[in-house]
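Only one protein chain is missing; all other protein chains are in place.
Chain lettering (A, B and C) follows the sequence in which the chains are written, and residue indices restart at 1 in each chain.
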Amino acid sequence: MGRAVSDGRLLARMLRTPGNALALDAAGWTALLAMARAEQMIGTLALRLDGLALPDDVARILADARASAAQGQVAALWEVEMARRALAPLGEPVVLLKGSAFAAAGLRAGEGRSIGDLDILVPWARIDAVEAALLAAGWEWVKPNAYDDAYYRQWMHELPPLIHRDRDRMIDVHHTILPLTARITPDAASLLVNSVAIGPGVRMLAPSDMLVHAAAHLFADGDLAGGMRNLWDVHCLVEQFGTAGLAERAAHHGLGAAVARAVRLSAALYGDGAALTPGDHACLRRVTARDGWGRATRPVTRLAFYVRSHWLRMPPLMLARHLWTKWRTKPD
Amino acid sequence: MSEKGEHEGNRGPATTRRRALMLGATGAVAVVSIRPALAQTAASVAHCEIPVPDPGRAGSYIAADGSLVPPGTAGAFPPVGKPLKGEDVKVALSGGQLPGTTADQSRAYTNYIRRLQSGTSGFTCFASLQMPRG
Amino acid sequence: MPDPLYRMARAEALRIVHLDSFIAVFHRDSGLTHLLAAPAPEIMATLGEAGLSRAALAARLAAEFELADLDDAALAERLDELVACGLVAAA
Partner (left out) sequence: MRHVFSVRIGPVGFRVGSAWRAPIAQLETLYADYPKPDVPDFSVRLFPARPWRRVIRPSVTIGGDFMLPDAAPLPLEQGLLAAEMGMNLQMALGQRRYLLLHASVVERDGRALLMTGVSGAGKSTLAALLAARGWRLMGDEFALLDPATGLVHAFPRLVSLKNAAIEVVTRALPEARFGPLLAGTPKGDVRHLVPDAAAVAAMDVPVPPALLLFPGYGFAAEERAVPPSEVFVRLTQASTNFVALGERGFDALARLVKTVPARAIDYPDTDSAVAQVEKLWAAL
């Protein structure tokens, strides 16, 4: 296929240095596009490669991807507006997290990005009022399964997911950025206090807090699913805002190690490289476990990170009970 | 939807008569929103078992609630429709009724249109894809 | 909200196409399409971007049209529909 590397690093190389794409042959393009789609990064890639002299069929596919990403952002930003309208009577600003924040604030990390659910952060004390306002404005529970609901309420850092009955879009209401059971407890109150206004009634976390959240989402509670997109977010945030004050902020939330790893890995994938620990290499193997057909590869690595993510999120006894309940109620 | 200008014109110099407007009883829906097709969320896929709306059989009449009934059913109206022109915002926003229809006929037609919209858009395509569900 | 002001979406965000007793409206801010039957278009046009309270709207509609059935509950429901789909904002 002309390219020695054929896992996620092929996509990373093109995002880091778009000019590399000019050397791709048809097979190389085919693998790159399938990989970018599987990692939900085809809009980002299409924007990075905009302006290059590309083969006609590739140019057409990437132009469609840019139009699709743009339309996706219109829908995502409309969810922000409708949430703002629903919560305005409570006098509660909408503090945006992740993709919605990047797009709403026009950050580099949001350019061409596909945005899934709307994630917002609300004070713990106001979560019931926010829940009531959203239900009144047409959102409904996605999973009316009692077990998940009780589990969410008690241990998770967010309400069970809600979906809007007409627009079919999901909203996740967080009151902190890590599950309550995780050993690390970030300072949710200061996340809100330091948040930055980006429009009337709409705010985002302070840049360093955004980086801390991105790292927490990846390493402290996640199984690194969507890791390539998440690390691209980290890369863009570091490029746009730098890392001044980041280490102190990360330490304040008890996420120093996770943030340092996120910065190292994003530099390794998309930046100028970094000295990596053995653990970093394992994470990179998991994040780039994707082939030219868009298939998830390296099943053993993936399983290891899946178990690790649950381990991080809950103490052993609860993990056993959770997996047992899930296994028993799983429809076969 | 007739253009207001057209009406006044052909009725000569008489004072402009105010157009009738029905607010509709409660429950008489006046907005039909086109829902996005299968959103990326798996949740919406699970809810995709949507009844197929009855095909628009040419001969049927439309009952008051918008359902299709055999032709000639009491209280039902023959389907009717004519494309109209005019697109600037103020004129376009001037509502109206299907030409040659009564208010009841228009309301029955509105309900009929609303019924067509059961479920997400694009679902006839998925029904046809008939992806066997696990 | 005690007595909200209902405002129409920005006119330049609306693409309107005449159909028959319906008009099709594409709302650029939401990317969504809505079909409106009377009295929805008339209510939107009367509210305008500046906006009116429900009471002021009722008075304006009564002046401009022959309302056979001016019923506050029905008007409130028509407004709620327009607010739910995003074409009207209540503030």
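Some notes on this structure:
Keep this in mind: a contact is a pair of C-beta atoms (placed from the backbone, for glycine too) under 8 Å apart; a residue touches a chain by one contact, two chains touch by 3 or more.
Here the structure is a predicted model, which is why all the values come from computation and not from measurement.
Looking at the complete complex, one finds that the omitted chain is in touch with A, B, C. In the full complex, chain A makes contact with the omitted chain through residues 26, 29-30, 33-34, 37-38, 55, 57-58, 60-61, 64-65, 67-68, 70-71, 74, 293-295. Where chain B meets the omitted chain, the residues involved are 32, 34-38, 42, 45-46, 52-53, 55-59, 79-83, 98, 109, 112-113, 116-117, 121-134.
On the side of chain C, the interface with the absent chain consists of residues 15, 17, 19-22, 24, 26, 28, 31-33, 35, using the contact rule stated above.
In this section, only the chains that are shown with their structure count from here on.
Among the pairs B-C and A-B, the greater number of C-beta contacts is found at B-C.
Centre-to-centre, using mean CA coordinates, chain B is 17 Å away from chain C. In this assembly, the C-alpha centroid of chain A lies 41 Å from the C-alpha centroid of chain B. Each of the following residues of chain A touches two or more other chains: 75, 166-167. In chain B, the positions touching at least two other chains are 33, 36. Interface residues of chain A facing chain C in the complex, by the touch rule stated above, are 71, 74-75, 78, 81-82, 85, 88-89, 137-138, 166-167. Residues 1, 28-32, 84-86, 89-91 of chain C are the ones touching chain A in the complex. Chain B makes touch with chain A in their complex at residues 33, 35-36, 39-41, 43-44, 120.
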